[in-house]
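Okay, here's the structure, questions in a sec.
Heads up, one of the protein chains got dropped from this complex, but the rest are sitting where they should.
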Amino acid sequence: MRRPAARAIEGQELALVGVLAVLWLVLGLTTDTFFTAGNLGAILFNVAPIALIGIGMTAVIVTAGIDVSVGSAVAVVMVIVAKLIHDGGTPMPVAVLVALGVGALLGLVNGGLVAYGRIHPIIVTFATLNIFRFVALQIFDGRQVTGIPDTLGFFGGGGEGRLLGVPNAWLLAVVLAAIMWFYMRAWPTGRHLYAIGGDAQAARLAGVRVRRRQLFAYVLTGALVGLAGCVFIGTGGLVIQNAGEGLELQVIAAVVIGGTSIVGGRGTVLGTMLGALLVGTVTSAVTLLGWPSELTTLFVGVFILVAVGVDLLRARRRGTL
Amino acid sequence: MKLPKRDTGALEYVLTERVVLLVALLAVVLVWFKVLEGGQYLVAPFDAGYLASALESMVPLCLLALAELLVIVSGRGGIDLSVGSVVSLAGMAFGFMVGLWGWPLLPAAVGAVLVGGVLGAVNGFLTAYLRFPPLIATLATYYAYSSIAMVSNDKAPISTKPVQDLSALTDGVKLPLLPAIPLQVFTFLMPCLVIVWLVLTRSTYGRKLYAVGTNDVAATFATLSVPRVRLSAYVGSGLLAGVAAVVTVAQFASARPDAGTVGNGMALPAITIAVLGGVAIQGGIGTVGGVFVAALLVTWLNAGLLLAFEDSKGSQYQLLALGVVLILSALLNTLTLRRYGRIT
Amino acid sequence: MLELRGIVKRYGGVHALRGVDFDVQPGEVHALVGENGAGKSTLIKIVSGAERADAGTITLDGDPLASASTAAAIDAGIATVYQEPHLFGELTVAENVFLGRELRRRKGGPVDWRAQRKRVVELLDRLGVDSGIADVRVADLPVAEQQLVSISKAFAQDARILILDEPSAILTDREIEVLFGVVRNLRAGGVGIIYISHRLDELAQISDRVTVLRDGQVVAAKPTSELTVRAVAELMVGHELALAPDRPARQFAGTPVLQVSGLTRVDEFEPFDLSVGEGEVVALYGLIGSGASAIARALYGVDPADRGAVHVDGQPLRLRTPRDASAAGIAMVPGNRAVQGVFAPKSIAFNLSTAHLGFLSKVPGWLDRARERMVARDLIDRLSIRAKGPQTRVAALSGGNQQKTLIARQLVKRPRVLLLEEPTQGVDVGAKDEIHRIVSELAENGSAIVVASSDLPEVLGLADRVLVVRRGKVVAAFGRGARQADVLAAAAGEAA
Partner (left out) sequence: GCTKKTSDQTPTGGASGDEQITVAFVPKLEGVPYFQAMNTGGQKAAKELGLKWIQKGGTTADPGAQTEIVKSLIQQQVDVLVVAPNDPDSMAPVLQEAKDKGIHVMTSDTDAPNSVREVFVNQATADGIGTTIMDSLATAMGEKGKFAIVSCGQTAANLNSWIEVEKKVAAEKYKNMQLVDTVYAGEDEPKAVSMAKDLMNAHPDLTGFIGQCTTSAPGVAKAVREAGKIGTVFTVGLGTPQGMKGYLEDGSSSTSVLWDVENLGYLTAWAAQKLAKGEQLDESNKVSDGIPDAKWFADQKMLLLGDPLQITKDNADKFNY
């Protein structure tokens, strides 16, 4: 029972790497198309927005919070940015800044209500899920945005959005995840996120600025939602009213498959990245293998159960729950 | 030792008794729309007949909010994200039994409710015995059940003649002095409300559920079987979702594989109503009365908003109203708890 | 150096503090005592910034201590050990000790793990704790060690003012001795210390001054030398205490009510035998981690034994869950009131009836609410639980009255065997006497009673027989009238 706690790689992460390796191996052997640059690039691009938001969501869930409003928030960001670059010809740097700013602002609303209004995060974000969608619809004003130029092509899935065949969006997610991973592991304020998730009251008594850290987690998530919005707009085209619907559950699925404890206090960004990859692989594998697409959610559900179940088993063997 | 003093002022009463607060809010909403109507700001009369017919959309939501009441009260982060998928899947089962296998109504309805119970039992087993966090377990089954519902009839709804005839179950009934109220209010909702209320407030099981939700370690020491109590809360949730499935199939005269998950799905509104009704996310707190009044409030507010706009703005403002009401009531909770240290 | 003037604090309707003056000087240990709910914890929470006073001033060296934030108090040099340990199970001991005040490799840089670890090892050594635990997750430690981690956390702050809220409640006498040594060193170094305890005998050993709180008001503040334990106790309760009359040991014959043989739980206790007769009170006395509580828990089926036989009234039992135990007439009052005991937000009636739902229903499955209320009212009277009525929420009660409620729960249906774990932990002297009286009464009415306790005076005052447990083994047995020193020595492993 007395064992050192700090490890570089958590068991869950190793397990996920194993599962991914096996899955990729099987797919590589059973299909002759899995290990093509086009396919891998497509998977990485598809999971990028989930991974990006997942970075923030990991911080939020580690503090024992949750944010189910990200799907609606992404719609707000997207409609604003899409209208800016479509109607106003706004250049990319400004558009990205606006996306980050709008996202962070929405995160501030969530974080403010959680930290300072002392409302349970799931209630706050259920409410803002509705409110943000309302805001987005008001800005849409009854018209979806079509003919959006490829101003944000850097983030998109086209050729412009790739570096040596790897989607920029994924590279961005990897870099941000690495920074966040290091921050949560080695910085005092990063460690405080775990303390808050373990016991917010105790953290407060230890002198942790609990509310500031909570606010940070939600604002960060918001800003990353902004980036994800840029990825979704990408090479342009159209933005529709239901943009982002259901995204929150996909992100949460990636985070929990990655080993983050939904009750807070435990989890890493690395795990989330792996979880997102797993979800992305499963989704594209279903198409690749020619199985009916309605089976995708069944597999995602099963993976959640297996991943969390393995974690639970290990926790039980360790004697703590 | 000093006894805690309790000043039982009217304000404290309204704030700490959630049902009272909600009834007051409901009155405000009704009066407000009545005033708007008088000032001819509404496109149609906001009258009793309209309110009664709006109850139709309340029935499944209220049933599912009751389901959430049970699981949230059971504690340890209790929540059921899968109720919408259960509605879809149990509804498809109902559709098969009535529409394709030609079962008579009653056994089919019972069968569908039981299917719901079994699906709930899976959730309960995962959370209570395998100790999955409820949010995770029901997120997973939400995905899985919705997929199975989709596959069950190859994506197609079932709306054969026997299924279409089911809509007779949801006709309006005319009572003296009252406008026509949808039949399912009496045949499905009322019985469920009464049963859940009796179980929660009068039965020993209700006591156990509140005890387990409040403090499960203490409940173990008090000789309660914590996993069994939790499991049954999820079974109860599944059964109620099964009832909601039967109502939904009857109301729409069609068993649709995406009935409970289309759009925003049914789970989120149901949880919202439960929370608005004073069900505390941390478990152990929540009443049937609160949930019922919250469901009425949301239904009639939504119905009123549709009359306040000639065009589609009404359904957009429904989103805003739901979010704002939820946040305000939660803020009020925080204030009340800080000021009076309790809430019911 | 620290001065509080006219501090007022209300929680809703509860007037926790009504104008308290209090001060601490450098190089002084100032004890704060009072009945449960007198307001001690509230007062120190206000000093530490965990709560905000409704009125009154706090000054440190004459400057007002303005903001009510824990971070500000810590920065001002005030370190606090709260009554309940506030630790983070998923983090290591070293991280816990420095949480909120991490050592960094450079200003604004990452955490300096190595330096932190080194300091923690030093601190744990000073407190006589195995320093090997520095890298262990706190969740993997027993409660007593957690309390010590919590104390090292406060020591790590090199504070000018150190607040200790009942640090000794779950520590053993030996651990307390080490703690006192460290506290004396700090005092010599000019640190001002606020010390809260219910163990009045400790006051003479450690404190220089005593302030007695009653009902949120100061009723006395005197140098310790001018007070006796008895005088303090009387100030606390507000009336003179009658000395508990010593009673002779009782004799027991016939079949024992509870018969335990060869009971074993791997890593916790070794084959254990016990027999308790009708009306007998047997105490299991042991220092923390000795296994005494573990035996009680095993007898209640919470952490079931691996081997061994248990009989009640001659019937063999299979004890896998508390339900098994309860069916055989075994009841338990657990040691951790807040976690294992009460349903705090619920009413007294709810708390009492929850363990007896079958018993309190006329129609199976349906609660007889009139009877429930009646039973609750009766028990509130019999145990003089200070509450308005059966509907009062337990959270609104003081610790002692919560504990009485827990005991009352086991009186709804008279148990054949009653297991009590630390029955008066954190309970004031007045309530303690009442609880002891209730336990004796139960015994006289024929229940067999097992008390697992690390409170030596309690053990000696209550029990007919004392079994001393050390490292999971019964190492000695004493009858009534044993000398404190002998029992303590056996427990600590010096004799035998």
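First chain written, first letter: the chains are A, B and C, and each begins at residue 1.
What we mean here is this: a residue touches a chain if its C-beta (ideal position, glycine included) is under 8 Å from a C-beta of that chain, and two chains touch if they have at least 3 such contacts.
Predicted model, so just to flag it, every value in this text is computed and none were measured.
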Item to check | Neighbouring displayed chains - absent chain, whole complex | outcome: A, B
Checklist entry - Any idea which of B:Pro157, B:Gly242 or B:Gly286 touches the chain not displayed? => result B:Pro157
Item to check | Hidden partner chain, touching residue among A:Gly11, A:Gly112, A:Gly158 or A:Gly309 | outcome: A:Gly158
Checklist entry - Residues of subunit A in contact with the chain that isn't shown? => result 31, 33, 36, 38-39, 42, 45-46, 133, 137, 140, 142-144, 146-147, 156-159, 161, 232, 234-243, 245-246, 283-284, 287-290, 293-294
Next on the checklist: Suppose we count only contacts with the excluded chain; which residues of subunit B make the list?
Outcome noted: 36, 39-45, 49-50, 53-54, 56-57, 150, 155-157, 159, 163-164, 167, 170, 251-254, 256-258, 262-264, 302-303, 305-312, 314-316, 318-319
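Everything below uses one rule, namely that only the chains that are shown with their structure count from here on.
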Checklist entry - B-C or A-C: which has the larger count of contacting C-beta pairs? => result B-C
Item to check | Inter-centroid spacing, subunit B versus subunit A (mean Cα positions, whole Å) | outcome: 30
Checklist outcome for this item: In whole angstrom, the CA-centroid distance of subunit A from subunit C equals 45
Checklist entry - Which of the residues in subunit B end up touching subunit A in this complex? => result 77, 79, 81, 126, 130-133, 135-137, 139-148, 150-151, 155, 264, 268, 271-272, 275, 281-282, 312, 316-317, 319-320, 322-324, 326-327, 330-331, 333-334
Next on the checklist: For the complex, give me every residue of subunit A touching subunit C.
Outcome noted: 1-6, 186-188, 191-192, 194-195, 198-199, 201-209, 265-266, 319-320
Item to check | Residue ranges of subunit A in contact with subunit B within the complex | outcome: 66, 68, 113, 117-120, 122-124, 126-131, 133-134, 137-138, 142, 245, 249, 252-253, 256, 261-263, 292, 294-298, 300-302, 304-305, 308-309, 312, 316, 321
